[in-house]
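So that we are looking at the same thing, I have put the structure below in structure tokens.
A protein chain is absent from this complex, but the other protein chains hold their places.
Here the chain labels run A and B in written order, and each chain numbers its own residues starting at 1.
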Amino acid sequence: MPLELKSKVPAGPLPEKWDRHRFDMKLVNPSNKRKYTVIVVGSGLAGGAAAATLSELGYNVRCYCYQDSPRRAHSIAAQGGINAAKNYQNDGDSVQRLFYDTIKGGDFRAREGNVYRLAQISMSIIDQCVAQGVPFAREYGGLLANRSFGGAQVSRTFYARGQTGQQLLLGAYQALEKEIDRGGVTMFARAEMLDLIVVNGRARGIVVRDEITGTIEPHLADAVVLATGGYGNVFYLSTNAKGCNATAIWRAYKRGAAFANPCFTQIHPTCIPVAGDYQSKLTLMSESLRNDGRVWVPARKDDCGKAPGDVAEADRDYFLERKYPSFGNLSPRDIASRAAKEVCDEGRGVGPGGRGVYLDFADAIQRAGEDRIRERYGNLFEMYQRITDENPYQVPMRIYPAVHYTMGGLWVDYNLMSNIPGLHVAGEANFSDHGANRLGASALMQGLADGYFVLPNTLGDYLASNKLEPVATDAPEVVAAVADVATRTSRLLGVRGTRTVASFHRELGKIMWEYCGMARSAEGLRTALELIPKLRAEFWRDVMVPGEGTELNKTLEHAGRVADFLELGELMCRDALHREESCGGHFRLEHQTPDGEARRDDDRFAYVAAWEYAGIDAPAVLNKEPLVYENIKLSQRSYK
Amino acid sequence: MQLTLKVWRQRGPDVEGGLEEYQAADISPEMSFLEMLDTVNERLIEKGEVPIAFDHDCREGICGSCGMMIDGVAHGPMKGTATCQLHMRTFKDGDTVVIEPWRARAFPVIKDLVVDRGALDRIIGAGGYVSVSTGGAKDGNIIPVPKLDADRAMDAAACIGCGACVAACLNGSASLFTSAKLSHLGLLPQGQPERYRRALKMVAQMDIESFGGCTLYGECQEACPKEISIDFISRMNRDFLYAAVTTSAESGVGDDS
Partner (left out) sequence: MWVLTLYRSTIGKKAIMAVTGLVLVGFVIGHMAGNLQVFLGATKMNAYAAFLKSLGELLWLARIGLFVALVLHVLMAWQLTRLKQNARPVAYHLRAPQVSTVASRTMRWGGVLLLAFIVFHILHFTTGTVFPSASTPDAIYPVWSATDVYGNIISAFRTPWVVAAYVVAMLFLMLHLFHGAWSSVRTLGLARSSNFPLHRRVATVIALVVWLGFSVIPVAVFLGVIR
């Protein structure tokens, strides 16, 4: 029988939904709060903020991260900035506009109610972070500075040099450390969640492996929050940190949580191109660079060999400005990425392998002077030079799209609760707010909105409205979950084959990038659906994981993650194959307008595809949550 | 290119360790230092041997996970660069490279090049925050912050918590790390109310974790991937001394300092 997926978006006019809901929700009596234990897996913006805030409220919190410190969560790497509808610039911004831009940017595949709430909360986020001492960029007058970002015509992005994510995360981390010191939060670093414990239908705990000792133990609670980030590393090469993984949400999926829109992945247009096959990850050059940089390739193939300086102005094709006059270099990520791919496919790409386009600052340096540019992007330019050994002040940067963000994730309702009662999902790990494409500077906003403002309210409602019997550590469900993890671990160690984990990860990445990347086709996806199970079988037959399970064993950790990617990749292809339309980051070659733009099919696909696990060899079951638009009329997205 | 590595191998926290020699064959100068280690590790795994354990995550010089002593220099020869951003082009073919973990009592070795830097978290926990609970904040523009203060605060806040300052310091002092957080918050209006209390508490924690004192060697600043300045250490000293002679016990500090 199909899952019942109730969005639980409250009735009433958009602007009042959240306030009304907050009033309608049950509250936990302050003196009872510390009787409740909440598990928060993840210490990034979403998890860190949630753990700190829940502890401030008085709940008894247990927080987990796989790094050696909560401060190292991948949110730290976010560069460009965070959006908020403050309209400090008086350039016509408003909650309504941020809401509309986000829905439109997501190509009309997100829930109105969630996105409107996000836009409303965006303001409180900035206030909260300023109060914490986040050193946002300031004008000389002492007020907060803004910059513009892709997909928007207003300047609403707040930033701290090129290290916005770092500063926001440190804000949440410091609040978290404050609560740890106070005793409200128990922190488990170097601890990896390897399974979800579900007792009579409710999420009541997780199975954790201590990465140092290798001990595998159950951790029980009244509610579980997963804020474990995105699964972009299924492509092997991505801008994500090496440790980013799908394990937590994938385990939950296999315990019955629905996985929504897995094929909605974002390719970021401005990354440093691949240099060689030893490449271990790709480095993002913040989108904010597109404020001042102009993207071009030679107009003629035979100029591609030349040094950029030797290509005359007339022989340059500023293809974004040409194709999308009104948004130009600031057109949304999916559009900019695809445009870059096209020109490279036409053979007009530059750099090694012809897989790159120029991001040129010559004009900006002319206009604003090198110092202003250094002030704005100094650290990004240094990073580029450190990696490529080229000086972007003199020669244009070479950039190429790379996997960056995953809009898909575990299905959640308006309260950020999955279809498993008690299992809440926040941040990039859920599918909630970005539809088929995320606008720049909106993920930090969503992570913090979920963590600081949404969960602390909705989680209380869940605890207050449900009677939760204590669970014993020897309950059959608990014992079974722990046993599963133990067997799986020893299986991974037991194979003792001939191939390294990394080699499997690389091969999977190639398949995904080739057939489930920037442009997808039914034929390609079918090929992938044949290749992936084969690769998975070989993995379990031939993988080599040295060392033991009772010690720090990074190969073992990686192996577990790759094993999950090998399953998730298949689901992504299945989802991509079923979605017979092009929308946002999902571009199906069969579904494009004559001039190569994405063609959506709102009649057939205006829904959330929530996949349900049906056993390792059985194909996942598709459930649909229809998307109803009461306030926005769906239109063909145009940035021309 | 071809290099000889002398790497510290240690199976576990209380196991004897030692330097072992490895050959890193056909390394591309475009590789990052960690990609070079990846290559060496993959070959070890293919031979069924246990690879060299080291911490890393973002590989963009921002998360602070990576870090090792390379030829006796924290994060290696390139100034203002974390290990993950170091590239092989800074080495010569045929070089011998000695790789050791951070060394400090506060950073016990867990395995090979992996150490426990929890002490740094506890220093932050002791007071490296502004005590505001979520919700109450007023509009972000209510308190203007002079641009130069915001910029200097950002200079200090850029710290990635890698611990290279401790590793490089001949005293094993965490002064640069601690002073960076104290200065970040101490330079902003939001950080003023707790400024002196914070100085007392964080410095006390720094001592509890048995880091060494500061002789002003300046090695930390040189090793710091974010080039945090030792001027912040002066600032920390000033705030601490002022607090020590003015703040009275009921500030809640006397008890645990």
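The rule we apply is simple: a residue touches a chain if its C-beta (ideal position, glycine included) is under 8 Å from a C-beta of that chain, and two chains touch if they have at least 3 such contacts.
Keep in mind that what you see is a predicted model, and the values were worked out from it rather than measured.
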{"item": "Where the missing chain makes contact, among the chains that are shown", "value": "B"}
{"item": "Chain not shown: contacting residue from B:Asp71, B:Asp116, B:Asp139 or B:Glu194", "value": "B:Asp71"}
{"item": "Selected from B:Glu46, B:Asp151, B:Glu194 or B:Asp231 as touching the chain missing from the view", "value": "B:Asp231"}
{"item": "Contact footprint on subunit B, counting only the chain that is left out", "value": "6, 8, 19, 69, 71-73, 98, 100, 103-106, 168, 170-173, 200, 203-204, 206-207, 210-219, 221-223, 229-231, 233-242, 244-246, 254, 257"}
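The definition used in the following text is that only the chains that are shown with their structure count from here on.
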{"item": "Length of the line joining the C-alpha centres of subunit A and subunit B, rounded to whole Å", "value": "27"}
{"item": "Residue ranges of subunit B touching subunit A (in the complex, touch as defined)", "value": "11-12, 28, 30-32, 34-35, 38-39, 42, 44-46, 48-51, 53, 55-65, 78, 80-81, 85, 87, 89, 110-111, 114, 116-118, 120-122, 124-126, 128-141, 143-147, 150-151, 153-154, 157-158, 160-161, 184-185, 188, 190-191"}
{"item": "Subunit B contact footprint on subunit A (complex, rising order)", "value": "49, 52-53, 56, 67-72, 74, 76-77, 86, 88, 124, 126-133, 135-144, 160-161, 163, 166-167, 170, 173-175, 177-178, 180-181, 187, 189, 212, 241-243, 275-276, 278-281, 283-284, 382-383, 386-387, 389, 452-453, 456, 496, 498, 500-503, 544, 546-547, 551-552, 554-555"}
